[in-house]
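To start, the structure under review is shown below, and the notes come after it.
Here the complex is missing a single protein chain, while all its other protein chains stay put.
Right, subunit A next:
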Amino acid sequence: MSSLILPAVLNGLMMGAVYALIALGLTLIYGVLHIINFAHGSLLMLALYAAYFLFQHLGIDPYLAAVIVVPLFFGLGYALQRVVIAPMSAGSEQNVLLVTLALSLVIDNLALYFWTSNTRTVDVPYAYNTVEVFGAYLTLGRVIAFVAALVVAGLMWLFMTRTRTGAAIRAVAVEKRGAEIVGIDVGHTYAICFGLGTACVALAACLLLPTFYVTPQVGYTFVLVAFTTVVMGGMGSLPGALIAGLALGVIEALGGLFLGESLGQIGIFVAFILTLLFRPSGLLGRRPA
């Protein structure tokens, strides 16, 4: 068993990067704007299908597909916030919750209607390629996702701290009314933020597709872990989401190894509860003043 610990930790880190990638989009929407986006998993599923169909019908590699899918989903996210979520929720947080839940139901069932519940995968030539690290075989696709998670988290952090739009998003998150008074278009800023979050999840989908499958239910496989990652990392903290995602991947892998795969996932929730007990604002979250 001891010989399996290092490979398990390394593979857990790689899986954790996927969690972090999915959570980065959610942390923007959920953490910064306080919109509980229940449709996050459904948008992940939609992006997976988009990348899948680009591969199947046009032969575009899932990694290259990101060039098309990411801007497309930015637009979709922007439009969803402006046309569906904002008008239907009328500013109420409870209504936002219901609207995003309804959105997820509609998206999931439309996917089921049009594409059936059958499992689909892409057969890319590098699907079985691995990278050997300290004698452990790591899936190439997961290594790429790991590097991408670090890069995207860095870029997102730079965007939020160094650009005017990022400053506007932070301002809206802290004091919506005040931001309005100083001339920030709150509706547009919300939509930009939602678009960015959706673009992040679209990128995660493109990076996930070579190593995973697509079904209309695939979003549920990740969305609970993504919410856990956001809260555990500290709501709104992009580096926090990255660290929490990686940590949860390792915890899950070691839990599976020592407690059995069925019980192993309990480690995620134990870690989550312990974090909230000892650090209620999350790993890198700001403590209330």
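Everything below uses one rule, namely that contacts are C-beta pairs under 8 Å (C-beta built on N, C-alpha and C of every residue); 3 or more make two chains touch, one makes a residue touch a chain; residues count from 1.
Rule of thumb we're sticking to: contacts and distances are computed from a predicted model.
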Problem set entry | Choices "ABC transporter substrate-binding protein", "Dihydroorotase", "3-isopropylmalate dehydratase small subunit" or "Probable glycine dehydrogenase (decarboxylating) subunit 2" - which one is the UniProt name of the chain not shown | "ABC transporter substrate-binding protein"
Exercise. Which residue, A:Arg82, A:Arg120, A:His188 or A:Arg279, contacts the hidden chain when the whole complex is considered?
Worked result: A:Arg120
For this session: Check each of A:Asn11, A:Ser42, A:Gln81 or A:Thr100 against the chain that is not shown and name the one that touches it.
Result: A:Asn11
For this session: Quick one: say which of A:Val83, A:Leu112 or A:Val270 touches the chain that got left out.
Result: A:Leu112
For this session: List the residues of subunit A that touch the chain left out of this view.
Result: 3-4, 7-8, 11, 15, 109, 112-113, 116-123, 127-128, 130, 137, 139, 211-213, 215, 217, 220-222, 252-253, 256-257, 260-262, 264-265
